[in-house]
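Yeah, one chain of the complex is gone here, protein chain that is, but the others are all in their spots.
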Amino acid sequence: MPTVPLVADAEAAHEVRQVFDDIRATRKTDFVNNFWRALAVHPPTLKRTWESVKQVMAPGALDPLMKEMLYIAVSATNGCGYCVHSHTASARARGMTDAMLGELLAVVGMANETNKLAETLQVPVDEAFLAPAMPAKPGGVGQKAKRPR
Amino acid sequence: MPTVPLVADAEAAHEVRQVFDDIRATRKTDFVNNFWRALAVHPPTLKRTWESVKQVMAPGALDPLMKEMLYIAVSATNGCGYCVHSHTASARARGMTDAMLGELLAVVGMANETNKLAETLQVPVDEAFLAPAMPAKPGGVGQKAKRPR
Amino acid sequence: MPTVPLVADAEAAHEVRQVFDDIRATRKTDFVNNFWRALAVHPPTLKRTWESVKQVMAPGALDPLMKEMLYIAVSATNGCGYCVHSHTASARARGMTDAMLGELLAVVGMANETNKLAETLQVPVDEAFLAPAMPAKPGGVGQKAKRPR
Amino acid sequence: MPTVPLVADAEAAHEVRQVFDDIRATRKTDFVNNFWRALAVHPPTLKRTWESVKQVMAPGALDPLMKEMLYIAVSATNGCGYCVHSHTASARARGMTDAMLGELLAVVGMANETNKLAETLQVPVDEAFLAPAMPAKPGGVGQKAKRPR
Amino acid sequence: MPTVPLVADAEAAHEVRQVFDDIRATRKTDFVNNFWRALAVHPPTLKRTWESVKQVMAPGALDPLMKEMLYIAVSATNGCGYCVHSHTASARARGMTDAMLGELLAVVGMANETNKLAETLQVPVDEAFLAPAMPAKPGGVGQKAKRPR
Partner (left out) sequence: MPTVPLVADAEAAHEVRQVFDDIRATRKTDFVNNFWRALAVHPPTLKRTWESVKQVMAPGALDPLMKEMLYIAVSATNGCGYCVHSHTASARARGMTDAMLGELLAVVGMANETNKLAETLQVPVDEAFLAPAMPAKPGGVGQKAKRPR
């Protein structure tokens, strides 16, 4: 149950309707899912969030399917049921097979296991993992960053 | 600072040394990072965890670079500093460019933002997201699963 | 579905009933919500938790509405559905408007996004952020705290 | 230690420099903190994130100090050290006293305690908490949302 | 609602059926819970996870009831509803009383409260907590670990 009413098309204010229309045009579907209908409680946040999602999820150095799988990994780690459902549906629509979901599952599970082992043991970062990120740059800000955090 | 001593090669018990040797052989490097040296406090967990990681991170339906990027996404969401460092190093070694890291960043950030918006609003899952996961299977367990959770 | 039975007034032991009565008196309502009815499985925890909540949520340097909004921010970040529902109801009862909820949403979403960007990048704390917290105090404990953690 | 080099002014590309300049102008200070210098690894994410933060943190239905305190609450719940440091500094600069920090501490601690009690007990949401969010609207989307999630 | 169909016995592939049979034999019950039926979407992950759980939850230096209670503590902290339900049922089956659950509740709640207080304050680790973990071992790896992280 949502904590706010979900906004139907007929009740949408002009600025909300414009976002809904852009979602439909961008995704080439008439379907606007509940996340956007709930977010419509605050039109500026609806608009800013949609613009960001549209920019972030567009094809680039990573393809859209990989981005959806990263989204599932984050959502599962956060335990966000709605998000797991919506992004699993999107990933399947973009071609995620059961075998791919299975390996995603395996990595997400294993990463969470080893993350917590590392936390229980408070493992110090190896020098080898630090080096490549800090190119020699005399006088640069990177230099100062070498002090331990 | 770790909560247990890190095991050096010279102090490693036989079963620990065997795991260290397999890490070296599998990764084709002499370097054994601190995570495994700390985990050596409990040899059965060291061995089981390494065997699992080796199986999970091998190439399959997803390629190793994609798996490393999923690992970073989970580690960043969990706030595990050690894990972010070690898997960022692994991902770079497998070819992750700054542009790919940049888009990974963008997706991880955006997913965490929208996850929390969905939680604040308690958005109900759309029917459309449920349908594909539940193929008609008369008498099957899937059927029972249709009751609301 | 709870993992323990919810305690109705008629079944409440004396010490549980006393807490329920104090909740009613403090909040000036006959309604005792499910959280307290579930917590009644362990009367000492019920009593200690209620006493703490009563003290913490009372007006002070921060007003009660601001405290409820902080509670929502934590609950959304933790993904606790029950808690989001109960504290959203409390915040609305104390005057939270849709515009205020909208901005709360925006801050919670943005904070979660930038938190994860900071974790992915393992950003070192700026000197400027450390200074004000550490007044010069020769020989004091604060001094020792200057070593890096 | 960051996983990417921190970009100094002298090394900043034009689009990065423009964001740094806007940060300086908006905040009326010459100081650009490490978060933005790290994020500069991916200029589009730097720009989009800064534009969002600028919009979200501006005064509105909630005042800037309250927004900073909400930011601290989220950051502490996520365990993001950098974020706690930077937003505590910002909140102090906007007038947060020790008494206000103390009550913020108390609410954040208590909210995390009761969140986890609610999760351990899997407390069902009270009917009373659902009602206000769902105004009667025949045929609207809100109606459908009444099915249990 | 699951994101994958739950596999009934009649639909189980040979390798899945073998795991189900081992679950039944190990637990001395005919009941195979939904977690394993969902995980059957990826037989290698089903098999690896079951083998790990069987090994980890077997009696050892800690008894099985204590292990179940640790499982509940983690699951409640993660907010995993399914996991809280299944491990509360297992703990009760192994003898957890209401008084034990009550004290578990109290510790989980208190730990989450103080964890977040420590994060808000960014408390530095006391020297006294570091000493015992780092036995003097000249030339060993432990030595290097003494640098601050």
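We call the chains A, B, C, D and E, going by the order they appear; numbering starts again at 1 in every chain.
The criterion applied here is as follows: a residue touches a chain if its C-beta (ideal position, glycine included) is under 8 Å from a C-beta of that chain, and two chains touch if they have at least 3 such contacts.
Fair warning: this is a prediction, and the values are worked out from it, not measured in the lab.
> Would you mind spotting which of A:V32, A:M66, A:M100 or A:L121 touches the chain that isn't drawn?
A:L121
> State which residues belonging to chain D touch the missing partner chain.
The list for chain D reads 79, 84-85, 88, 98-99, 101-103, 105-106, 109, 116, 122, 124-125, 148-149.
> What is the set of chain A residues that contact the non-displayed chain in the whole complex?
The list for chain A reads 72, 76-77, 79, 81, 84-85, 104-105, 108-110, 112-117, 119-122.
> Can you name the residues of chain E that touch the chain not displayed here?
Residues in contact with the chain left out: 1-4, 6, 31, 33-35, 38-39, 41, 45, 49, 52-53, 56-57, 60-62, 66-67, 69-71, 73-75, 77-78, 80-83, 85-89, 92, 97, 99-100, 102-104, 106-108, 110-126, 128-130, 132-133.
Everything that follows uses one rule, which is that only the chains that are shown with their structure count from here on.
> Taking the mean of the CA coordinates per chain, how far is chain C from chain D in Å?
Chain centres of chain C and chain D, defined by C-alpha means, are spaced 16 Å apart.
> So which bits of chain E are touching at least two other chains?
1, 3-4, 44, 48, 79, 81, 84-85, 105, 109, 116, 122, 125, 145, 148-149, in rising order.
> Touch graph across the chains, line, ring, star, complete or other?
Per interface graph, the chains form a complete graph.
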